[in-house]
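Handing you a structure now.
A protein chain is absent from this complex, but the other protein chains hold their places.
Lettered A and B in written order, each chain numbered from 1.
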Amino acid sequence: MPESPLLAVRQLDAFYGDLQALFGVSIELATAEAIAVIGANGAGKSTLLKSIAGLLRARRDAIAFDGVPIGGIPAHDVAARGIALVPEGRGLFASLSVEENLLIGGQLKRSGPWNLHRIYELFPVLAERRRLPSTALSGGQQQMVAIGRALMSNPKLLLCDEISLGLAPIVVRDIYARLPTILGERVSVVLVEQDIVQALKVAERIYCLQEGRVALAGAAKDLTREAIAAAYFGV
Amino acid sequence: MSVRVAFASRSSRVGMALCAVGIVALAAAPFWGGRDDLALLSEVYAYVALASLWNLLAGYAGLVSVGQQAYVGLGAYILFAFAILAGISPLWAIPLAGIIAAGVAIPVAMLVFRLRGHYFAIGTWIVAEVFRLLAAQISVLGGGSGISLPAGLIIAIAPSRQLRDFIEYWIALALVVVILALILLLLRSRYGLALKAIRDSELAATCNGVDVMRTKFLVYIVTAAGTAMVGALIFLQRLRTSPDAAFSVNDWTAFVIFIAVIGGLGRIEGPIIGTVIFFVLRQTLADLGTFYLLMLGVVAILVMLTAPKGIWGLVVDRLGWQVFPLERRVVLDERSAARAPMAATDGR
Partner (left out) sequence: MVWINVILQGVLVGGLYAMFAAGLSLIFGVMRLVNIAHGDLIVLAAYLALVVTETLGIGPLASLILVVPLMALIGYALQRLVLNRTLGDDLLPPLLVTFGLSVIIQNGLLAVFTADSQKLHAGNLEVATVRLAEGVYVGALPLLQFIVAVAVIAALQFLFYRTPLGRAFRATADDPAVAQLMGLDNRHVFALAMAVSLAVVAIAGVFLAIRADFDPSQGPARLIFGFEAVIIGGLGSLWGTLAGGLILGVAQAIGAHLDPGWQVLAGHIAFLVILAIRPEGLFPKVRT
């Protein structure tokens, strides 16, 4: 476990109305570390990310970022502190062009390594299509816009919700190939995936969620496939 | 253990009994009240009826119209037209107003139903404005300045003024009772279930096979007819109509909406409570003139922001009362409940 974590989630509960989706979830993450959160559909992975990003209510001290409790503060405040979420399903702004989507990601004007130029370097295909409406792109390219848009705010912590969802394997590999460049800029990453193979390649540690609880946690290299499968399916 | 579905609850049985007593007492008002009392009560009835109809339209069918003054005015003008141009008794003109308004509402609905949500609201308002401007073009009915009911026609209703007051009062009471009863029956019918499904979730209602458009259409037509009859009666009592008064958006829509929202939308009791509050405010603040209307706007906004279900919504949430038996409740049959006391608590 890291010494002084960048992100510390402690005993987080989350609700949708009366329905409780997370039960006492705790996770930690150090600066420049990448972790994966895996779990079956409906396990609560997106709920965890949405809680961290401020889209859902949370107890104030259930989430600490840089040592400051941020649970339940407004999402725009969370973003300003350096947490960026690539939402499930990408959530691109349909009436904005590709470049405008990126620019709006950078509208917080946090300083750091990422700018339009660097994003186009990372995803050259976006430079060619910058004037197009974001909806005119292929799924993989849209995912690149979503990642680029999140990076434009120069976050300290990047939360990625199923970036491989609905994409062809070759496209997924292509996108995952850029992650080392991103990690090289000392940004911490939480990868939420259902596809564990991809996640395991990048993440140092893994949390497995099952029905709203952490069923298994540990260093990627220490966990056996059997242990992961057991935690995943709850057998 | 036998189970049945029932509408009544203890509070609603008490409520209905109180209603019956209340109606009898109100019907006797000519014998205990003065002329001013009758006039005030008639106005109260008119607002209860208008707010209940609007509640049916907006609170249940989700058709937020701000153009119901179209039908109030239409009713008024139909009554005056039949009375003045054809010599038909104003009393007969009231039901005629309902029938004709229903006919007029069909093409209007076909037009305004093309607009959604807020745009539907303002669309209905424009239709009402068209009606108002057209009414101002009818020179035989006084054009823009309006017209009074000829004395001969008034006397034909009843020879003495007192008797006329009584008759008109009873008609007003009967009209509101009938409208409330019809709304109650409608909501208890198959359409009522459909309406409640639409109120709770239009999408879910569609998925469950409710013909949402048809139901909404029907409700729009029915409310138009009811609103026109109330309008006809209001202006029969005023003995005078003019386009600006008959098609007033403030009198027949803004206040009606405030009443329905303050009382509580989507509940039958809401408009009644709301009307009482409206008139209490009016009688106590009337001296303040325009300030009173300003206060009314403030109260409506505050209620919407702090208690969006209205006063009656608060009562229901806190105390679980309902005067009008509407909710279907599953109850254990009394005899089987006696035999199976253990299960009695589950049946509630």
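Methods note: contacts are C-beta pairs under 8 Å (C-beta built on N, C-alpha and C of every residue); 3 or more make two chains touch, one makes a residue touch a chain.
Only a predicted model underlies this, so the values are computations on that prediction, with no experimental measurement involved.
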Chains shown that the absent chain touches, full complex: A, B
Option from B:L40, B:L293 or B:L314 whose C-beta touches the chain left out: B:L293
Full-complex contact with the absent chain, from A:L108, A:V125, A:L216 or A:A230: A:L108
Absent-chain contact - pick from A:L96, A:L183 or A:A230: A:L96
Of B:I100, B:L195, B:I234 or B:V261, the one touching the omitted chain in the full complex: B:V261
Touch list for chain A against the chain that is not drawn: 53-55, 74-76, 79-80, 84-85, 87, 91, 93-96, 100, 103-105, 107-108, 133, 136, 149, 153
Where the missing chain touches chain B, by residue: 58, 64, 66, 111, 114-115, 117-119, 121-123, 125-127, 129-130, 133-134, 136-137, 144, 249-250, 254, 257-258, 261, 265, 289-291, 293-294, 296-298, 300-301, 304-305, 308
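Going forward, only the chains that are shown with their structure count from here on.
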Separation of chain A from chain B, taking each centre as the mean of its C-alpha atoms, in whole Å: 53
